[in-house]
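Note that this complex is displayed minus one protein chain, with the remaining chains in position.
Take a look at subunit A:
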Amino acid sequence: DSSPLQRLPCLDAGHFLHTGSQAPQNLAAHLDNQVPVESPRAVSRTSESDPAKHGEQHEGQHYNIPLQDLKAVFPHGLPPRFVMQVKTFNEACLMVRKPALELLHYLKNTNFAHPAVRYVLYGEKGTGKTLSLCHIIHFCAKQDWLILHIPDAHLWVKNCRNLLQSTYNKQRLDQPLEASIWLKNFKTANERFLSQIKVQEKYVWNKRESTEKGSPLGEVVEQGITRVRNATDAVGIVLKELKRQSSSGIFHLLVAVDGVNALWGRTTLKREDKSPIAPEELALIYNLRKMVKNDWHGGAIVLTLSQTGSVFKPRKAFLPQELLGKEGFDTLDPFIPILVSNYNPKEFESCIQYYLENNWLQHEKAHTEDGKKELLFLSNTNPGQLERLCAYL
């Protein structure tokens, strides 16, 4: 195994004098780990695959998610580049990082009697907000919470065809396609709850179909999937029921929305007469806004801001005030902001090691100190940039 040899160059006397800030960190990482052999796995990987047990000592290390779990917990929601990486490496490894650890700590100590606390992950582009969110979701799934995960709220405010007038409320508009896709994924993620939760009202879909009071939520979801015209209303019903029943104590509810700044702002959608549509007029957005209000208890709300898919927002905006706008900020007002920043040197080293282990970096100079310094400079320790750069090597 060539992995011990890979570590040697940095300890080579000739190079030692030339290394900058990297070398002390490497040595520190080595000395910190209890493993006597200087194997890269000690730096970049950990065998602890239960997020509940992740702590400070695992910071910077990757943990493995079994692929079946992946399909069950994340039918949607992983960033597309990460999905490609999973497919290439045939394993899903997520790095444990400080913002996620902080959030986990808060979640472990949530008081379910109090109203749901809102946590907002924000940061510059490419720093790892979505993947931190996925880490949290994995934790909650392991803890048997009900996950209400909207992978990208921006998808609901742009590029929608087939807007229908809502059957429930004439002023609002339906988005049958998006709603049905989401319902399918929701069903995959939360199979076991759908039979447990019972609806508390009767819902009449049309002259022939209706859902009786007391029937399982799964029926509503089925109705939404099969009758695409009613999909948006089905989503609305699901959200309403879950909100009402989360305080009952049968289950804990996690509302996870990625790109929540799409809920307040502008849409790129227009009616047939070319007049613009405000987000409130979309039924999905309207119901989702009700969901992220903290007037229910028995769970938590974790939100992510994202400029990447957003419409009409400048590229460099990443602060909550900028991305949410006044309206959104006021609505979300008491929230806990968590900043997700670039890699620190230890995490950077760990990421490079992970790529090297998977033989992703093929360039012969990639494992040298100089090569790492170049990558560091070029990506400025931004995880997204680093991933894109390494794709070329």
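The criterion applied here is as follows: contacts are C-beta pairs under 8 Å (C-beta built on N, C-alpha and C of every residue); 3 or more make two chains touch, one makes a residue touch a chain; residues count from 1.
FYI, contacts and distances are computed from a predicted model.
Set against the options "DELLA protein", "Two-component response regulator", "Small ribosomal subunit protein uS9m" or "DNA damage-binding protein 1", the UniProt name belonging to the omitted chain is "Small ribosomal subunit protein uS9m".
On the side of subunit A, the interface with the absent chain consists of residues 18, 20-22, 124, 315-316, 363, 365-366, 368, 370-371, 373-380, 382, 385, 388-389, 393, using the contact rule stated above.
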